[in-house]
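Okay, here's the structure, questions in a sec.
Just one protein chain is left out here, and the rest sit where they should.
Which chain is which? They are A and B, in the order written, and residues in each are numbered from 1.
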Amino acid sequence: MALPLRYSFRNALVRWRSTSATVLGIALVVFVFVLLQSLAAGIERSSGNTGDPRNLLVVRKGSTAESASLIARQNFQDLRYLPEIARNPQGEPLMAADVLVLVNLPRRQGAGEANVLLRGVTPRGMELRPQVRLAAGRWFEPGHREVVVSAKLARRFEHFDIGQSFRSGSATLTVVGWLEGGGSAFDSECWLDADECRSLFERDMYSSFLIRPRDAAAGEQLMARIEADRRFKLKAEREVDYYRKQTMTAAPIKWLGNFLAVTMSIGAVFAAMNTMYAAVGSRTREIGTLRVLGFRRRSVVLALLLEGGFLALIGGALGCAVAFYWNGYTTATMGFETFSEIVFEFRITPRLVAEGLLFAVMVGLAGTFLPALRAARLPVIAALKSL
Amino acid sequence: MDIPEPIVTVRNLSKIYAQGEIQVTALNQISLTIAAGEFLTLMGPSGSGKSTLLHIIAGVDRPTSGECLVQGVDVTQLNESELADWRNQNVGFVFQTFNLIPVLTAFENVELPLLLTRLGSAQRRRQVEAVLDLVGLSDRMHHLPRQLSGGQEQRVAIARALVTDPKLVVADEPTGNLDSRSAQEVLGLLQSLSRPAGKTVIMVTHDPKAAAFGSRSIHLEKGELTR
Partner (left out) sequence: MTLSSFILKNALRNRRRLALSISSVAASLFLLITLQIALRELTNPISDEGSTLRIIVRNKVSLGQPLPARQRQVLEKIPGVAAVSPFTFYGGLYKGDEKFTSFAQFAVDPLRTRELLADARIPQEQYEAWVASQTSCILGRMTAERYGLKVGDRVQFTGQIYPCDLDLTIAGIYQGTADDRNLMFHQKYLDELLGNPGTVGTWWVRAASIAEAPLVTERINRAFANSSAEVRAESERAFVLGFVSMWANIKTLIGGISVVVVFALLLVTVSTMSMAIRERFRELAILKALGFRRRELFAFILAESFGLALAGALLGAGGAWVVFHQLDIQKLTNGLFVMFEVTPRMMGLAFSVAALLGVLAALGPMLTVVRTSVVEGLKTLD
C-alpha cells in the first residue's frame, strides 16, 4: 500500500523555501532545452513545409544545395520535351529553370550585412509553387529590374519597403511587392524575373530545374532517366524530399541544445540530490515513524520519488512556460545550405513540451533515487530515538 | 484463580551492540510475561535497556538472541515486510516526541495507518472520528500538528496508535515533552485503555509519578530485571 499522494505533494510544497532553488534550476535547464529545440524545430518546419509533393527538383549531381548548383542552359532544352513532363492547358511543358544568386545587403538599424538569396523565376516556376502568394504590392514584370521580397525579410533588411530600391554591385533593383511563403523556405527569398537575373549578374548557367511530371509513375520514370543519362550529370528528386533533407542548419543547434541540456542536467541532478538528501535528513524521525506505523520500504521510496518527481515537474512546467513566451517569435540566422539569411519562428510543439517535462521528471527522479534509498535504509528505531 | 492469557512472552532475550570498539550489553537474558489487559510500566535509569526491550517487543528492533512471542508469534523470526504488516495490525505506538507528520492534518495523521488496511473511505472516516472523539479532539480534526498544543499533539498520536484497534499499545516516555497537566491527561487516557478497553499497554518512563498510573511496574538496571 502506498502512502497518500498528498503526503508527497504537501511535503514538496511545504519546503518551498529550500526546494525553490532546485525547482528554478530545473526550470532553467528545461527552458534552455526547449528553447533551443524549438529553434531547430522552427528551421526544420520551414524546410519541411516547402515544396509540392508532385514536383521534381533537378540539381547538378554532387551539389548538396540548389544555390551551389550550376546547370548548363543546353540541358533545359534537352529535358523540356520529355514525354513524362505534364503540360498546361496551353500545351507548354510544366518545367521551370531557376537562377539563384546570393547578394550581400545591409540589415536594418546598422546590424551589419548578410547574404540574401535572390531567385530568378520564370512564369512556369511561379505556377509550380502555389505556396508563394503576394502579400503586398504587385509581382515584378519581365524585362524590368524589379524584385518581390519576402515580407519577413523586409522587416530585417534596409531598403526592402515597397517602392524603395537597393543596389547590388552595378545593378539597381526596385522593390515592387512583398511575398508570403506560408512558413516555407521561400520566406527567406527574393524573387525576380529569371532572364533579368541572369543578365544583371552575368549568369550563363541555371541553378536548378523544377518539373511537374504527368503522374507519380512518370515521376519515378523521369528520375530514373535523368539519373541514368550520362550526358546530363544531373540528379532529380522530389521537391519535398530535397527540402526535407536541408537540415544542416538545424543539426548543430540541436546538438548544442542536447549538449547544454545534458551538461546542465548533471548539475541539476546534483542539486536535486542535495535538496532531497537534506529533506530525508531532516525527516529521519518522520520516515521512521511511517515505518513503525507499518509502511514498507518501497512505500517510503515511492513517496519520496513522487515528491522529487513532482518538484521537478513544477520546475519543468515553469521552464516550458517561460520558453513559451518566445513561441512564434521570428528570428534568423545564416543557413548552412544556402549560405544566406534564413528566417524562421521558434516553434514550441506539444511534443517539445512533453519532452521538456519528461526530461525534468527524469532529472527529478535521478536526483531523488539515492536519497530515497537512503531513507528506506534508515533503521526503524530512528523514529524512537529522541533526536 | 483466573490467570489471564499472556499476550507477550519474552525468553532469554539479549541485545548486544557495538558502540565504537566497545560491546554494550543493552539486555542480558531477560525473561518476562505480560498478561492481556495489563498496563505495564518499564522503569529504570537511562541506558538500562528499558527502551530496547520495548522496541523489541514492538517489532522495531531485533535482539541478539532469545525469543519474543507476541500473541504466539515470534516477532524475532519475521522478515522486514512481515514485520511492517505485523506492526500495522497489532501494535500502536506513542512516542515521546509525538512524531506526527507535519504536512498532514490531525485527521489525516490518524487515518494514515488505516491506509494500509482494506477499509473503504467511509469506514475509515468513522473509525478516525471515533478515536479522535475518544481522545477528546473532535473539534481539532482538521488542524495541522503545529496548530496544536503538545498535549493535543500527543493525544492525536494516541488516537493514531488506537485507530487500527491493536491489542498492544507501546509508549516511550509519552509524557517526557509535556507539562504536568497534559501529562495527567495522557496518562489517564492510557490507563483507560488497558482494563476497560481490553488493550495491553506497555509504557517506558523514568518518572515514578507516571509509573503510578500502571497496574504493574518492572525495573531494569544494566540490562537486567531488578524487581
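The rule is short, and it goes like this: a residue touches a chain if its C-beta (ideal position, glycine included) is under 8 Å from a C-beta of that chain, and two chains touch if they have at least 3 such contacts.
Here the structure is a predicted model, which is why all the values come from computation and not from measurement.
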Legend entry - Among shown chains, those touching the left-out chain: A
Inset, instruction - Check the options A:Ala271, A:Leu290, A:Leu313 or A:Ala372 and report the residue that touches the missing chain. - result: A:Ala271
Legend entry - Touch criterion as defined above, residue of A:Val101, A:Leu306 or A:Ile348 at the omitted chain: A:Val101
Inset, instruction - Out of A:Arg60, A:Arg129, A:Lys152 or A:Arg238, point to the residue that touches the absent chain in the complete complex. - result: A:Arg60
Legend entry - In chain A, positions touching the absent partner: 18, 20-22, 24-25, 28-29, 31-32, 36, 39, 60, 62-65, 67-68, 70, 72, 101-104, 107, 111-115, 168-171, 201-202, 233, 248, 251-253, 255-256, 259-260, 263-264, 266-268, 270-271, 273-275, 277-278, 281-282, 331-334, 339, 341, 387
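In this section, only the chains that are shown with their structure count from here on.
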Inset, instruction - For chain A and chain B, let me know how many angstrom lie between their CA-based centres, rounded off. - result: 64
Inset, instruction - Spell out the part of chain B that touches chain A in their complex, as residue ranges. - result: 51, 55, 58, 60-61, 80-81, 84-89, 93, 95-97, 99, 101-104, 108, 112-113, 115-116, 160, 172-173, 176
Legend entry - Residue numbers on chain A that touch chain B, as the complex places them: 1, 3-4, 6-7, 10-11, 14, 285-286, 288-297, 380-381, 383-384, 386-387
